[in-house]
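This is the structure, below, for whatever I ask next.
Heads up, one of the protein chains got dropped from this complex, but the rest are sitting where they should.
Up next is subunit A:
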Amino acid sequence: MKAFAYVRAGSVEEATEAYAAHPGAKYLGGGTNLVDLMKLGVEQPGALIDVGRLPLDAVEELPDGSLRIGATVRNSDVAAHPAVRDRWPALSQALLAGASGQLRNAATTGGNLLQRTRCPYFQDVTKPCNKRQPGSGCAALEGVHRDHAVLGHSETCVATHPSDMAVALAALDARVELYGADGTRSVPAARFHRLPGDRPERDTEIRPGELVTGVVLPAATAGLPSLYRKARDRASYAFALASVAAVLRVEDGVVRHAGIAFGGLAHRPWRAERAEAALLGAAPTEAAFGHALDLELAAARPLRDNAFKVPLARNVGVDVLTRLVPPTVA
């Protein structure tokens, strides 16, 4: 590992100033992914700006019924928070489906969003990877890619985003709050991560030096039935092959709101907008859910070894949506 300077920031302003003052700086949250990538030689920061103890550790109920989760709140604390469990249960379930107890205790909300792909070629500095080293090629395209993308990928990158939390945030219409040289701004969680296109080195819409300060769960999805379900190779402590977060509002026997996001299928949480549109006004039946998800997944372009993900995602999605229908309707 390359030697680096270390700065512990006391405020978001101090953090962004320190970032600007240190070439090659990286923000350090819980370190569960960054420190690992430094050990692997994938990340070689000249300085770490420690934001893990910034006063962004609160979960606040806002007057409009939304909930702000500070960027340094640990994943385990978000998952256990009564407001999250009671009103946005898919977020708690997504967090608990990810990593291990030890990792969730260290990992932060901001860091979870900014974690990198677990593509084995990205993590192996002896292999070509356009995300790690732009222009070097993609070893996964014709290599071991069973876990890789089926939607939205490009010739330059077929990696998936590994976060479970981000999938739930996308489905729940959460926003990501940012602080940087241009002040504060917020972006929809479903638009925070990017598709690879010809710039796979950029995972997100974050600008250089910008800091995630928190995420906001909106009142609009508070209290609606929501679920997260993850299919993986073992029952615990594994990344998703395919996962689904969904929130559903059914009134008068028809779907009035559907928020559906897939994990494990793409370079970002895949918000299933086509399926959502197809469900609006429809009766919430298994057939309608299957039809809507088929429309969405018609865009899938599986790689040589991961076509199984398409029916897997469909079936997990139909299951989740069916469970979200209130018993009086079903």
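Note that contacts are C-beta pairs under 8 Å (C-beta built on N, C-alpha and C of every residue); 3 or more make two chains touch, one makes a residue touch a chain; residues count from 1.
Methods note: contacts and distances are computed from a predicted model.
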For the chain that is missing from this picture, which UniProt protein name fits: "Oxidoreductase", "FeoB small GTPase domain-containing protein", "Biopolymer transporter ExbD" or "RNA polymerase sigma factor"?
-> "Oxidoreductase"
Given the contact definition stated above, which residue among A:D50, A:D124 or A:D319 touches the chain not shown here?
-> A:D50
Sort through A:L56, A:A99 or A:C138 and give me the one touching the missing partner chain.
-> A:A99
Hidden partner interface residues of subunit A, rising order | 1, 3-6, 8, 28, 31-32, 35-36, 38-40, 48, 50, 52, 76, 79-82, 85-86, 89, 92-93, 96-97, 99-103, 105-106, 235-237
